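All protein chains of the complex are present and in place, except for one that has been dropped.
For reference, chains read A, B and C in written order, and residue numbers begin at 1 within each chain.
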Amino acid sequence: MSTWDKLGEECGVFGIMSHPEAARIAYLGLYALQHRGQESAGIVSAHGNKLHIEKGMGHVADLFTAARIEKLPGDAALGHVRYSTAGESSSRNAQPIMVDCWRGPISLAHNGNLTNARELRRELEQDGAIFYSTSDSEVVLHLMSRSRRRTVREAFIEALRQIQGAYSLVVLTPEYLLAARDPHGFRPLCIGRVDGACVVASETCALDLINAEYVRDVEPGEVLRIRRDGGDGEGEIEVLESQMPLPKGKPSFCVFEHIYFSRPDSIVFGRTVNTSRREMGRLLAREQPVDADVVVPIPDSGVAAAIGFSRESGIPLEFGLIRNHYVGRTFIEPRQSIRNFGVKVKLNPVREILRGKRVVLLDDSIVRGTTSQKIVNIVRAGGAKEIHMRITSPPLVAPCYYGIDIPTRRELIASTKSVDEICEFIGADSLGYLSLEATLRAVDDKRQFCSACFTGSYPTEVVPLERQKNLFVEVAGRDDDGR
Amino acid sequence: MSTWDKLGEECGVFGIMSHPEAARIAYLGLYALQHRGQESAGIVSAHGNKLHIEKGMGHVADLFTAARIEKLPGDAALGHVRYSTAGESSSRNAQPIMVDCWRGPISLAHNGNLTNARELRRELEQDGAIFYSTSDSEVVLHLMSRSRRRTVREAFIEALRQIQGAYSLVVLTPEYLLAARDPHGFRPLCIGRVDGACVVASETCALDLINAEYVRDVEPGEVLRIRRDGGDGEGEIEVLESQMPLPKGKPSFCVFEHIYFSRPDSIVFGRTVNTSRREMGRLLAREQPVDADVVVPIPDSGVAAAIGFSRESGIPLEFGLIRNHYVGRTFIEPRQSIRNFGVKVKLNPVREILRGKRVVLLDDSIVRGTTSQKIVNIVRAGGAKEIHMRITSPPLVAPCYYGIDIPTRRELIASTKSVDEICEFIGADSLGYLSLEATLRAVDDKRQFCSACFTGSYPTEVVPLERQKNLFVEVAGRDDDGR
Amino acid sequence: MSTWDKLGEECGVFGIMSHPEAARIAYLGLYALQHRGQESAGIVSAHGNKLHIEKGMGHVADLFTAARIEKLPGDAALGHVRYSTAGESSSRNAQPIMVDCWRGPISLAHNGNLTNARELRRELEQDGAIFYSTSDSEVVLHLMSRSRRRTVREAFIEALRQIQGAYSLVVLTPEYLLAARDPHGFRPLCIGRVDGACVVASETCALDLINAEYVRDVEPGEVLRIRRDGGDGEGEIEVLESQMPLPKGKPSFCVFEHIYFSRPDSIVFGRTVNTSRREMGRLLAREQPVDADVVVPIPDSGVAAAIGFSRESGIPLEFGLIRNHYVGRTFIEPRQSIRNFGVKVKLNPVREILRGKRVVLLDDSIVRGTTSQKIVNIVRAGGAKEIHMRITSPPLVAPCYYGIDIPTRRELIASTKSVDEICEFIGADSLGYLSLEATLRAVDDKRQFCSACFTGSYPTEVVPLERQKNLFVEVAGRDDDGR
Partner (left out) sequence: MSTWDKLGEECGVFGIMSHPEAARIAYLGLYALQHRGQESAGIVSAHGNKLHIEKGMGHVADLFTAARIEKLPGDAALGHVRYSTAGESSSRNAQPIMVDCWRGPISLAHNGNLTNARELRRELEQDGAIFYSTSDSEVVLHLMSRSRRRTVREAFIEALRQIQGAYSLVVLTPEYLLAARDPHGFRPLCIGRVDGACVVASETCALDLINAEYVRDVEPGEVLRIRRDGGDGEGEIEVLESQMPLPKGKPSFCVFEHIYFSRPDSIVFGRTVNTSRREMGRLLAREQPVDADVVVPIPDSGVAAAIGFSRESGIPLEFGLIRNHYVGRTFIEPRQSIRNFGVKVKLNPVREILRGKRVVLLDDSIVRGTTSQKIVNIVRAGGAKEIHMRITSPPLVAPCYYGIDIPTRRELIASTKSVDEICEFIGADSLGYLSLEATLRAVDDKRQFCSACFTGSYPTEVVPLERQKNLFVEVAGRDDDGR
């Protein structure tokens, strides 16, 4: 797998309180988090007792003009970028979600995936709730609205007690910002400070762009309320109120954030991603040594690992595959199709590097195997004599229920084929995966990471994906109407 | 008032069942109903057990391309055009509204205004409902979703029993189309047939364009279920099921549909609009005679009345004001402002007609008086010696709660000024209104029309507009959060 | 024919000098002239020694935003709206045309059609000129550029001496505005004043909107140079310099401007268009009397004539056909086609008016007859018992070479069919045309109008259209390249 062989849905969230240009800063935050979701983007701002929203399909840079940012007044803002999702890919699933309820206007942005969303949705629907999206995130707002607790924060906590699975959630009301991370801490969420303002973001690269200082992560199970500074000089303690109201969970940080999803310059789960990747490459060179001439990373995700692999093995690093960075979301293919076109349009081999060489090809993972096959084809066509595929993570054998939607086990090549069979399928001369143990060592794990996709052993109860798929269709067909 | 001095919100609805090109026909229906709302438009189609939706801000002709219509498969469709509304003017209030609930997907389009929407919304919110729009129409879907009745139709009826005010409602589910008109029949809704398909629409001009035959109006208080033809040759009775499940109300057809809102070629409430308008002009000439040289209508609404006035009075009709039909929704005004610009950009006087003449200027109503003042200025600048303003309806003294949102009584010039004072304000030489009695005679009333905006006497209980205005703001500010 | 059965190309031009908001005023001028061309629009402004241009396909209201107008600085501007043209319908034919030559930047806007453009183009091409558009207007710039005369004005006059046919031309350079009308005066061009600024425009309705005073028409054969006011109080004589440098021609004002093209509120060729049309209707009632119940105009062009017809005949006027003013440039037709759809989408009959009536249907002209046929069908379907078509101009038998591009004589129904045959073709019960004599009387002719399209007798030498058609194709195919 490489970045474009979509492992699944992912999102990025960003919230800011007490900044005179809140929406502009949120825009920049999303800019830095764009790699976490390129399908839709949205920003909500709070001004007086109102919330304002602008969202749509597309990239942050294309969606938001200065004129559109002007429509988002106020000193607090909430932003979201989204890739695909647990629901459909359509504009009605774009986030943040903004609603009115008896508590007033509320907006919410979610990164992660709830494992009991179907049950909750079914119960809520049975109780008369109507849903505007097919997103799992919407249930949180229903739960908050139905709570009888006096404050939005209390209602939020009550809702959190009912949801299961993975969530880094940020809620904006006219009064304050709430941020929470599930007790297992599946997805990242960090806290930053800039000038007088307080920021939360999926990755620290968003803090860097706006010159915010990284304070710490929101802890697993922690709920934060971020208020406007009263201006009485009381400082951070007053502004940032932390609670730990949720039952404690086993820390289960998503190891894939380090393997391929986060930006290498981000500090995620307290560790710089680049460090983990280089270490993965280093350990891979030890575990899966190979007699070769060049180490070639599949850009951009494989680059840091390739440095580690090259350094450990002594095999020189070369950029034998060049990525076209101007590839749009769609492209027009000739009718008379070009072989391996989908990959070719993004990657081109450097013949001079590959010709006659024994090549170590470095990637972060293999999902269905079809993209890897095309890449091996391309590298072979580029003249490589031998191709030794090395993967910086173990074989993917099980779907993720925590924000990475590998649809079913069946589609994962490693769930049905041996390493040798995969090697043959993709057409490589050899194939080696990093062991789970080494993978976890690379991220400096102290038993805190989730590796369910490599083991099939989930840290929480989950309903097999195969049974979930027809949920909404079933609902849709339920009306019998006496006929 | 004239067409562009917005009296308020209005909408047009269109539904079709059992047509192979349902969405295309709905598109044409909205095309013909465009005058009822130019702000947003949307179409939902039903295919299999799914609903598909496309909607947005703008004109039907601009929003819908052939490619977009292709995204709306199926043999049933629901369309809506909307002007401003009881809620805000924004994309989230665009209709049809489409949601999922325990009954499956449901979509709804509404023309009219509910008088107890605030109370219902408050109750629903207290019960935990969340609202996506600020539109009153959304409450109907919540009520349907909360109903325990077995079928969508029964739930719809249960919802209708709770709502008050004006509504012509059309609901589309994957199985069938529902149409209902409130017991007072405030807003129009007619039934048509074309080929094997059944159609409902706000005005018959939508039937005409698609070559549908006008069957009859949906009756006040009637609820229709329109099913797919079983193909067993049973015909119309089976397809179109009528019920009268609502408490009977006093018929209260909106007289403004005839005065200015509907298209003159439509049959509305069983009567061709053009006939009513010509008759209004004729009666106005009798009630408010004037010694003048020419009758000049303010296009386009005043034209039919001008024919009646001219014919009755013997004063020749002339088109002394020409309308620019290419005026966009916005236009750029010079910084160094042009006097009466807002009207000038749409209307231009024909000097040759007006110069030295005693002019009878015919309009349908006066709201704030500012537009009338500008028009009088323009006609005067065009050379008129005398300007006798004649209005084809009585003075507007009270807001409408049934789909025409005159914001408050205070803004209505006739609620605070006498006819003489209004005449002076607008700068005319004389001013004459049609009497209420004559207005109702012109629409061939048999005590069936609502004339509350002329009398302040409402056919249903209403909460004064002034008290309604801060509803959502109050809600928004309600959260005290213990501080 | 009616407005939408395109008789052919037409344009509108607008120029302004010495106004602090020149581009904004030009925008408004084009707004008022939009009926003269809806395909493309453009504005050039002059600032310092530079010209700035913004143009594109579409309506003025859609093309120009405030931000785009801001890109057009300076105190002089030139605008153009265009329908189809002597060249193709594409963006490269949009005007104004702006070029650089040894004289510096020059821009030009043209209304009319040059009858010797092909010969001039061929000569220029033989001499090495390259053409960017297929528009006849481009030759004028080549001629100006090739002139050795010292000033732009002299070069302009030299170019004018070489071109033949119809032109109302406006040229903008950084220094001044030039305006010229061909010696026959085929197309209109008027002069106005507003504040200190001087304006030229195709019709006076453009002056009205910007509060400019109508001064007079540019005379046939006149060339004007409009300079910036020196600020020395010398006034108009200095600013507006008139010359009559062209050989005198027989005045040949286009009678079609009065029959259907110009706005009724405009003064064109010194006469209000509305007056001419009403008079045409009046004379038509005398020449082609009919025993009927109602006079129904085809909106919008037939309205003024219908008043005249009704008044003269005593037959009451009724608006039995209603026009949908929201029709876009394109609309999606159902696959299962609707009869007479092209007309139906724009016009709807008022059954209550037409049913059982003997109808006089009033239109301005008949081109191919197909549109008239559809309208007659619609009126018949609306219930009319008899349909008496009356046309406010003589039969069209010959193409126009002066700015109205009826492609070939063959396509004109009246060139091959008798009035009785046309009547049968369109399905009317009777058909009557206004005589040429009466048409000319209606426009208060003193032998100054061109009526070539009714007589085939042209005021200038012309090359039959059939021979012109393949010009550019011939050129394209000329390269033999030795094979």
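Convention: contacts are C-beta pairs under 8 Å (C-beta built on N, C-alpha and C of every residue); 3 or more make two chains touch, one makes a residue touch a chain.
What you see is a predicted model, and the numbers here were worked out from it, not measured in a lab.
> What are the shown chains in contact with the chain that isn't displayed?
Result: the unshown chain touches A, C.
> Quick one: which of A:E10, A:D208 or A:E257 touches the chain that's been left out?
Only one of A:E10, A:D208 or A:E257 touches the chain omitted from view, namely A:D208.
> Touch as defined at the start, partner being the missing chain; which of C:C101, C:V194, C:V215 or C:L436 qualifies?
Missing-chain contact among the listed residues: C:C101.
> Residue by residue, what part of subunit C touches the chain that was omitted?
49-50, 53, 92, 98-106, 122, 125-132, 134, 141-142, 145-147, 150-153, 173-176, 472-473, 475-479, 481-482
> Pick out the residues on subunit A that sit against the missing chain.
These residues touch the chain not displayed: 20-21, 24-25, 27-28, 31-32, 34-35, 38, 59-62, 64-66, 69, 205, 208-211, 263-265, 267, 272, 274-275, 300, 303-304, 307, 311, 316-319, 322, 324-332, 334-336, 338-339, 344-345, 348-353.
Heads up, the rule we're going with is that only the chains that are shown with their structure count from here on.
> Could you label the subunit A-subunit B interface same or different, taking same to mean over half of its residue numbers are used by both chains?
same
> Rounded to the nearest 5 degrees, what is the angle of the rotation relating the C-alpha atoms of subunit A to those of subunit C?
When the C-alpha atoms are superposed, subunit A turns by 180 degrees onto subunit C.
> Averaged over CA atoms, how far is the centre of subunit A from the centre of subunit C? Could you give it in whole Å?
Here subunit A and subunit C have centroids separated by 60 Å.
> Could you state the distance in Å from the CA-based centre of subunit A to that of subunit B?
47
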